[in-house]
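As structure tokens, the structure follows; a few thoughts come after it.
Just one protein chain is left out here, and the rest sit where they should.
This part shows subunit A:
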């Protein structure tokens, strides 16, 4: 097993890193979509996140990582003395070639053949419960899988009704998708489900580019030394995430900021209320991360582009893109 590139060693791409940290603080934000050019560190960031996240405590041997024995689904046969252990937060890769069986889980054929009994073999959705589900090239995913994921992401529960099985289990995960818009668009239905979306670009700055190549080179050549060097910084980020999780419920949102959020969404004409809700949640998570007592306009300013840009009606003639539309609206509303 090769080590992941350290999260804090990723040069620039602050928005992407911020979005990922926010989902770690509040998993209910609804996932991150990272769209951008090739070679901008999209996949690197997701894989680095896995190493950064604090461990979760789960019942030993439970296929869906339940926190307590009582929370385990009834079809799980646990040994009598199953203990609760700490496990790393699951980050599960959903390969494009995955079959439906592999994703939802299916009949355990081995047990069916050998013992002649009907048993459930959990799939990727079970593995990803309480963690992250990462789909690279999400825009190329087959349609029937996308529908399935949408359904599960919305209900937080995976229902399997096939091959004579009738099984349900919790599947609450943060969906992280990445892709390159040149290779295909994402359906608006799926786009809207992602809480935050980030567009990444290759850095224009020479020094930054040099730094990227330098760090990558150092990592590939002497991974141990490099990991050690960045360990402290990674620990600091992890600590900040844990603290933020603790104080998250105490973050106050005043009426004025609520109004700002609503006005912003009206000005942008985003569909539905999901935009406001996500914006608010993300602002709260950011305030917690920064250790602030309440959400301020500064937080809104920072979050709005990543929470709203993908919810706007597409305007093909607007060369500037959605992010600058959000910026313009911000300047007007928060003037």
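The criterion applied here is as follows: a residue touches a chain if its C-beta (ideal position, glycine included) is under 8 Å from a C-beta of that chain, and two chains touch if they have at least 3 such contacts; residues count from 1.
The rule we apply is simple: contacts and distances are computed from a predicted model.
Of the candidate names "Carbohydrate ABC transporter permease", "VWFA domain-containing protein", "ATPase" or "FAD-binding protein", which one corresponds to the UniProt protein name of the undepicted chain?
Looking only at the record, the undisplayed chain corresponds to "VWFA domain-containing protein".
Specify the residue from the set A:96, A:159 or A:242 that touches the hidden chain.
A:96
Please identify which residue in A:78, A:140 or A:266 touches the non-displayed chain.
Checking the options A:78, A:140 or A:266, the one contacting the hidden chain is A:140.
What subunit A residues would touch the chain not displayed?
Counting only subunit A, the missing chain is touched by 2, 37-40, 43, 95-97, 99, 107, 109-110, 112-114, 116, 136-137, 140, 180, 182-185, 202-203, 206, 209-210, 212-214, 216-217, 220-221, 314, 316-317, 319.
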